[in-house]
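Note that one protein chain is taken out, while the other chains of the complex remain in position.
Up next is chain A:
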Amino acid sequence: MSPTTAGILFIGSLVVALVLTHRPLGDHMYRVYSGTRHLAVERVIFRLIGVRPDAGQRWSVYARSLLAFSAVSILFLYAFQRLQDKLLLSLGFPGVTDHVAWNTAVSFVTNTNWQAYSGESTMGHLVQMAGLAVQNFVSAAVGMAVAIALVRGFARKQTDELGNFWVDLVRGTVRILLPIAFAGALLLVAGGVIQNFAGVHEVATLTGGTQSITGGPVASQEVIKELGNNGGGFYNANSAHPFENATSWTNWLEIFLILVLPFALPRTFGRMVGDRRQGYAIAAVMGVLAFASVALLTGLEIAHHGTVPQAVGAAMEGKEVRFGVPDSGTFAAATTLTSTGAVNSFHDSYTALGGMMTMFDMMLGEVAPGGVGAGLYGMLVLAVITVFVAGLMVGRTPEYLGKKIGSREIKLASLYFLTTPALVLVGTALAMASPEQRASMLNSGPHGLSEVLYAFTSASNNNGSAFAGITVNTPWYDTALGLCMAFGRFLPIVFVLGLAGSLARQAPTPASAGTLPTHRPQFVGMVVGVTIIVVALTFLPALALGPLAEGIQ
């Protein structure tokens, strides 16, 4: 089988698997978030945290609950890391330094999983499992809760209630993430990913040196790392490490786990608003963007000019030989199109334009299909903006799913799409303006600029993948990127919940022949166009001085 055929089969089988799963999974999530019954274990949790699960929350209360939960999580995680040497299973590692601990705490709570540290030589098993892995679950559940709250804003009428944050959080974790993660972990172990409590092994290498290899509960963390779009690896090499990602099969499974929830959520959305076609339209926008990205990224890696890539047939630097270009390219696209940030190859080593594609994927706002939950609400905000601009052209004031997009709605949507580009560009500009921070770059010239731009793009969009090269565990970068992650996560969430609140209060306008149809290919094309054009216009100057300058000869 030629590499091209293998690549096509690899991608094709992923598409088939996603198409097959989106329906049962989407329907399951619809039932989870719409149901009124609580499981016994859930009732125990509600009693423990003192929540009345059947009380609905206004958007402001929903947002306050979410922010309080996240703030407490950050504090807890920070303390946990600082004190890890006093706790069990620390493997003898010292407490984590203050700036790294802050950065990591924010990183895991915001679903970013940017890692300014090397996992196997910094964190003990207890912090990995009881601290980081827990956040891998709940930060993903938070994202889904926000998306569901926004969908309820569209689906409900003339109400202030968006549901209950605590119920959504617990249900998402208990009924969606845990069962899939459990099954996925077994499959990964079967595929060769390790799961043990072993410490550090010293092994003698063939060249005569010694190497220390840390074992640990890898599979259980690996599965939620992908499923929850977290991306924080057990090992520094992340999914390129054979203990995390053993074979082509586990690679396929990991990509599938990354994409499965984000691509099923549009179905949930369609069910909740009572028109499945609306969900398919949103999924189609995601699909078109994702497919274009995978094709371009893989194409650019295969067809790159230059002596070495042409000699070996593709740009293989930084990629694992056991995966090859299509599998690596697909992983790179999947991880940056979602908010995962796990890597099985090094984006820094990609061709300039291929590397730009990974950046562009994130700059889209991670909406194709995007982070767990975050992708859906990001895409819905883009749909709102598209409706506003183009919807006027049908001769009515804009409305989406029967809800008018007035000044309050557009204000919140505008603030949403302002936040992340502002963080990325201001952060990059500050770093590039300071000689000290420029010293962190590994490369000079446009590639060095790309490294900094990538770091801020990744942090602000809560992706967490790194371009590598750049040294980021300095107090300045830890603090700046931590702020980008926190603002990049929670400001948009507050705006989305505000939008949801304002939509839920409205009475819907019934659709007629004069209403802009939002389920047709025409609308799908429009959202794709608006997404690409707005992003391209915002980031083109920065991209021109980084990857474009490097890549266009």
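The rule is simple: a residue touches a chain if its C-beta (ideal position, glycine included) is under 8 Å from a C-beta of that chain, and two chains touch if they have at least 3 such contacts; residues count from 1.
Here, contacts and distances are computed from a predicted model.
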Its UniProt record identifies the chain omitted here, from "Aldehyde ferredoxin oxidoreductase", "Quinol oxidase subunit 4", "4-hydroxy-2-oxovalerate aldolase" or "Potassium-transporting ATPase ATP-binding subunit", as "Potassium-transporting ATPase ATP-binding subunit"
Of A:5, A:211 or A:397, the residue in touch with the unshown chain | A:397
Out of A:130, A:213 or A:533, only one touches the absent chain, namely A:533
Which is it among A:35, A:274, A:475 or A:541 that touches the chain not included here?
-> A:541
Spell out the interface residues on chain A facing the chain that's missing from view.
-> 385, 388-398, 402, 405-407, 409-411, 414-415, 417-418, 421-422, 425-426, 428-430, 432-433, 438, 444-446, 449, 507-510, 512-517, 520, 522, 526, 529, 533-534, 536-542, 544-546, 548-549, 551-553
